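With one protein chain withheld, the remaining protein chains of the complex are depicted in position.
Right, chain A next:
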Amino acid sequence: MSPVLAGVLQLLALIAALALAYRPLGDYMAKVYSSDKHLRVEKWIYKGIGANPNTEMRWPAYLRGVLAFSAAGVLFLYLLQRLQGSLPGSLGFKAIDPDQAFNTATSFVANTNWQSYYGEQAMGHVVQTGGLAVQNFVSAAVGIAVAVALVRGFARSRTGELGNFWADLVRGVVRILIPISVIGAIVLVACGAIQNFSGIHEVGQFMGGEQQWNGGAVASQEVIKELGTNGGGYFNANSAHPFENPNPISNLFEIFLILVIPFALTRTFGKMVGSIKQGYAILATMATIWLGFIALMMWTEFHHGGPAFDLAGGAMEGKETRFGIGGSAIFSVSTTLTSTGAVNSFHSSNTGFGGGLDLLGMQLGEIAPGGTGSGLYGMLIMAIIAVFIAGLMVGRTPEYLGKKIGTREIKFAACYILVTPALVLGFTGASMALSTPKDSMLNSGAHGFSEILYAFTSGANNNGSAFAGLSADTQWFNTTIGLAMLLGRFLPMVFVLALAGSLAEQKPIPKTAGTLRTEKPLFTGLLVGTIMIITGLTYFPALALGPLAEGLAS
């Protein structure tokens, strides 16, 4: 069997698994966020928080909950790292420097998991398992909560109420993320991922001498790293490390975990707005882009353009033998089209066009299928822009799901899509204009520029993957990427929740013959086009300087 055929078969198996999970998981999540009942353990948690889960919140209150919880997360994680030297279970690692601790704290709270540290060299058990992995759960649950609040904005009328943030947060963790993670972690251990609390220990070698490993709760962190589209590896090599991703089965399973919630949320959406077909239209848009990117990535990586790859006879640099090119290409696209950023191959050593696809995938706003929750709300914002454009073409007031898209709504949507490009291009421009940041580049020329563009694209879009040649542990990058992650996560949430509040207050408008049928393939086509055009117009000049220049030269 040729590697290309094997790659295609792996893709088909993945699609089949996702299709099987789509309905049950999507329906289940809709039930979770619509139910009036509280589990006993949830009641204990609410008591601990001191919050009444039955109070309905308007959008400012919901947003305050999101921000307060996230601020507490940043503060806690920052202190945990700063105090690492005096905490037990730290494996002898010292306190993290202030700028790096700030960067890492914002990174994990913002669901980004950009890492400017070497996991196995910097973080002990307490910070990894009690700090970083916890944010992997809760930042994902925050993302889903905000998406659900937006969906309620469409589903509800003549009220400003969007649900209760604490209830949505706790349910996401207790009823969705924890159960899947427990099962997933055991599956990963069965494949060979490690799960222990042994410290740094020496292991004998074949030729004599010793290797030094650190143990850790790797499988339990690995599973939520993928499931919550977080991406922060326990080890520096992330999911390329054999202890995180031991064999081809764990590889496909991890890709499945990355994609399963973001795709299934479209079903949850359809269910909650009372039209499954509307969910299918969003799903079709996501799936079209995702498949298109995988096809292109497989083509360029198997075709291996690039002088060094021609010399080697294949683009295997930075890739593991057990995954091969197919398994690496699927992972690479899935991680950058969601907000995951975990890697099983190193994107900096992709072909020029391959690296460009990784960049472009993030620049689409990570909506195909996107992060847990953030993918859905990002895509719904794009849908609003698309109906607005369609409305302009025919001269009708645009509407979506029975809600009018007026000046107020379109302003929020426009602000949303402006945030990340402003951060990415602003900070990249500043880094190139200043003299010292450029010293961090490993490669020179077009690829060096791509390293910096990639870093801010990844940060502001909350992805977290890297063209890891860039030495990002400098005060400049720790601080600016930290800010990009923070603003790139929470400013859009402000606009999403404001939009949700505004939608929920409206009264529904009845469907007429002139209503744009947003559940039809025509709309899916329009939406794909809108996404491509907006992203293209925003980023083309920057892409031309980096990956396109590199790809065209070879």
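Details
Following the convention adopted for this analysis, a residue touches a chain if its C-beta (ideal position, glycine included) is under 8 Å from a C-beta of that chain, and two chains touch if they have at least 3 such contacts; residues count from 1.
To be clear about the criterion, contacts and distances are computed from a predicted model.
The chain that is not shown carries the UniProt protein name "Potassium-transporting ATPase KdpC subunit", picked from "Isoquinoline 1-oxidoreductase alpha subunit", "TonB-linked SusC/RagA family outer membrane protein", "Potassium-transporting ATPase KdpC subunit" or "Cysteine desulfurase".
Only one of the listed residues, A:84, A:181 or A:480, touches the absent chain: A:181. From the set A:20, A:72 or A:533, the residue in touch with the chain omitted from the display is A:72, counting the whole complex. Of the candidate positions A:51, A:291 or A:415, contact with the unshown chain belongs to A:51. Only one of the listed residues, A:144, A:189 or A:500, touches the absent chain: A:189.
Residue in contact with the omitted chain (choice from A:319, A:403 or A:489): A:319.
Residues 1, 3, 5-6, 9-10, 13, 45, 48-51, 64-65, 68-73, 75-76, 118, 120-121, 129-131, 133-134, 137-138, 166, 169-170, 173-174, 178, 181-182, 185-186, 189-198, 200, 203-207, 211-215, 217, 219-221, 224, 235-237, 240-243, 246-249, 251-252, 304-324, 327, 343-346, 348-349, 351-352, 355, 442-447, 467-469, 550, 553-554 of chain A touch the missing chain (whole complex, contact as defined above).
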